[in-house]
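Dropping a structure here in structure tokens format, bear with me for questions.
The complex is shown incomplete by one protein chain, all other protein chains being positioned as in the whole.
When the chains are written out, they are named A and B in that same order, and each has its own residue count from 1.
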Amino acid sequence: MNRMPLLLVGIFLTFLFSWIGLVAMPYFQIGRYVPEIDDITKDQTPPAFTGLANQGAAIYAANGCIYCHSQQVRPLEAGADLERGWGARRTVARDYMHDRIAFFGTMRTGPDLSNIGARQPSVEWHLQHLYQPQVVAPGSIMPPFRFLFEKRKIADQPSADAVKLLPPDAPEAGYEIIPTKDAKVLVQYLISLKRSTYPLPEAPEETPRP
Amino acid sequence: MPMDITTYLFIASAIVAALGLALGALFYAARTANLSNFEAGSAVIFDEREPIGQPTDAFPGTPGVFRSR
Partner (left out) sequence: MSSAVAEAPLPKPSLIQSLSVARSESVDERAERAQIDHSMRGPVLLFIGAAIAWLLIGSLLALVAALKFNLPNFLSDGAWLTFGRVRPAHLNAVAYGWAAQVGAAVALWMMARLSRVAARHGGLLYVACGVYNFGVLIGIAGILSGHSTSVEWLEFPRYASIVLFAGFSLIGIWSVIMFRFRRTGHVYVSMWYILAAFVWFPWLYASANLIIFYLPVQAAVQGPVNWWYGHSFLGLYFTPIGLGAAYYFIPKVIGRPVHSYYLSILGFWSLALFYPWIGMQHLIGGPFPAWMISVSIVASFMMVVPVITTSINHHFTMKGYFDALRWSPTLRFVVFGALAYTLASVQGSLMAVRSINEITHFTHYTVGHAHLGLYGFFSMTMFGAVYYIVPRLVDWEWPSSTLIRWHFWLSGIGVIGMFSVLTFAGIVQGLALNDAKISFLASTNFTLPFLWLRSLSGLAMTAGHVAFAASFVLVLLRSGARQAQPTLLGSAEIDPTPA
């Protein structure tokens, strides 16, 4: 094999073929969704993210939540995702149409977050959890995200949005823990994650094995 | 989203084009004698100075191994 054209044609061709298959074809098939809008209520399906939630997605990306948390629910025949209550059905491509970056994830050191907004709708829970995970999830090995919070001296009276903490995690007397904007938008993103809590034509709700 | 007829045409023409190019390349290879005498090619990394049978690497300070072969 001494001919450069021959070698290069082969190298190009084999690769081009896969490019068509795994880049171009997915674009044609699952890259052109439009939301369905209800005639009466004007609600979108799937629902779009709010501006704050979108900012929170950027914080999610910046701090690498994806390395421990997936955002995909597998169907009944693959894994125990539904039995664990991580969704009412598997997730499908349409569920991600509003995401700027899709955090599918490949690791579950922590639980799946596709529907964390439905499981844990409480802002306070999420703030406590981010500040010191073991407060609300004893035994968790999630690291604390204290850099998303500020410790402030209480001026006149405690702030309304201070994180409620008990010793030993509470700050010393006269101080309070205030979430930064990053923490607030991240929690907004988390509580808006309700990807597969309702049926879709291509993905009906599934009942877990008994 | 179901695939429409354009998509299928796209796939079909891609397959035909790829097959055609592959056959063309094979034909060209056969004609230019690229498919004959394979095994001779494996010797091009050897020459008079580093011939076949001559090891070219050893731990530092173990010169004997070269002569042992």
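Here, a residue touches a chain if its C-beta (ideal position, glycine included) is under 8 Å from a C-beta of that chain, and two chains touch if they have at least 3 such contacts.
Please read all numbers here as calculations on a predicted model, not as lab measurements.
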Study note, to complete from the structure: Among listed residues A:109, A:122 or A:159, the absent chain is touched only by A:109
Practice item. Please pick, from A:37, A:62 or A:154, the residue that touches the omitted chain in the full complex. Key: A:62
Exercise for review: Since one chain isn't shown, list which residues of subunit A touch it in the complete complex.
Suggested key: 1-2, 4, 7-8, 10-12, 14-15, 17-19, 21-23, 25-27, 29-33, 60-68, 70, 72, 74-75, 78-81, 83-84, 90-111, 133, 137, 139-147, 208
Practice item. Quickly run down the residues of subunit B that touch the omitted chain. Key: 38-63, 65-67, 69
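Please note the rule applied: only the chains that are shown with their structure count from here on.
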Point to revise | Whole-Å separation of chain centres (CA-atom averages), subunit A against subunit B | key: 45
Check your understanding: Within the complex, which stretch of subunit A touches subunit B?
Key -> 1-3, 5-6, 9-10, 13, 16-17, 20, 24-25, 28-30, 32-33
Check your understanding: What part of subunit B is in contact with subunit A in the complex they form?
Key -> 1, 3, 7, 10-11, 14, 18, 21-22, 25, 28-29, 32, 34, 41
